[in-house]
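Up next, subunit A:
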Amino acid sequence: MTALFYIAAAVAVLATVLVITRSNLVHALLYLVVSLFAVAVVFFTLGAPFVAALEVIVYAGAIMMLFVFAVMLLNVSADSPLRVPTSAWIGPLVLVAVLLAELIYGIGLSDHALRAVEVGPQQVGDALFGPYVLGVELASMLLLAALIGARHIASQPESPAIEDPRLSGEEPDAPADAEGAT
Partner candidate 1 sequence: MAAVSLDHGLILAAILFVIGFVGLLTRRNLIVVLACIEIMLNAAGLAFVVAGARWGRADGQVMFLFVLAMAAAEVAVGLALAIRFRQSLGRLDVDDADEMKG
Partner candidate 2 sequence: MILLWYILIPAVAAPLAWLLSLSRPQAARWVAVAGTSLPLALVTWQWVAQAGALRAAFAAHGPGVAGLVQGTWLADIHAAWISPLGISFFLAEDGLTLIMLVLTFAMGLLAVLASWRGIQERVGFFHFMILWTTAALAGVFLSLDLFLFYFFFEMMLIPMYFVIALWGHEKRVYAAIKFFIFTQASGLLMLIAILALYFIHGRATGTYTFDFTQLLGTQMPSATAFLLMLGFFAAFAVKLPAFPLHTWLPDAHTEAPTAGSVILAGVLIKIGAYGMIRFMVPLFPQAVYDFRTVGMVLAVIGIIYGAVMAYAQRDLKRLVAYTSVSHMGFVLLGIFAWNTLALQGVVLQIVCHALSTGALFILVGTLQDRVHTRDMTKMGGLWAVAPRMGGTAMFFALASLGLPGLGNFVAEFLILVGTWQVSKWAAVLGAVGLVFATVYALWMMQRAFQGEETHALRFNDLVPRETGMYAALIAALVVLGFYPQPLIATVRQTVTSVQQITAGSPLSPKPTSAVQVGIPADRAPAAAAVADGTTTDGGR
């Protein structure tokens, strides 16, 4: 079981690294999905099967689908890859390395408990509708607000910029770039 945890952890880390390094957007998203599945497995190994399932269904299933739809809708792949010169990576990497070191040092201070206790969906259900019932209501309101908000923002009248060049019959590459460049 611990071996499974480490494998899944490695996969998750690798996948996440690939997400942020791929220039092709769709590949990045798909690597993200892989990473989410790996995390789901980690949840499982940590004795939280309900959450693992949720991770797969909601996170990988729903949210990633949103991303993919957005990608398709926005016709993003045609854009010129927005590369950042490698020199720009050094600053953030240093910052992040320091941050990671601090986190790990912080974690090192904790009491190193060994046993992970299995927490099944039964307990989670009791907790959800026990003390946290208010939280659930709030979450639902949040989702509703997001739903209406997203629908309202996204449904603004068509503006010419989004016209798909290919439909208007011109040469696909030239205008996109020209368009992209403005």
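The set was built so that all candidates are chains of the complex that A comes from, given by their letters.
Criterion: a residue touches a chain if its C-beta (ideal position, glycine included) is under 8 Å from a C-beta of that chain, and two chains touch if they have at least 3 such contacts; residues count from 1.
All of these numbers come straight from a predicted model, not from anything done at the bench.
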item: Direct contact with subunit A in this complex, candidates 1 or 2; value: 1
item: Candidate 1-touching residues of subunit A, taken from the complex the two chains share; value: 1-2, 5-6, 9, 12-13, 16-17, 19-20, 25, 28-29, 32, 35-36, 39, 42-43, 45-48, 50-51, 54-55, 58-59, 62-63, 66-67, 69-71, 73-74, 76, 79, 82, 84, 88-89, 91-93, 95-96, 99-100, 103-104, 107-108, 110, 112-119, 123-124, 126-128, 132, 135, 139-140, 142-143, 145-147, 149-154, 156, 159, 161-162, 179-180, 182
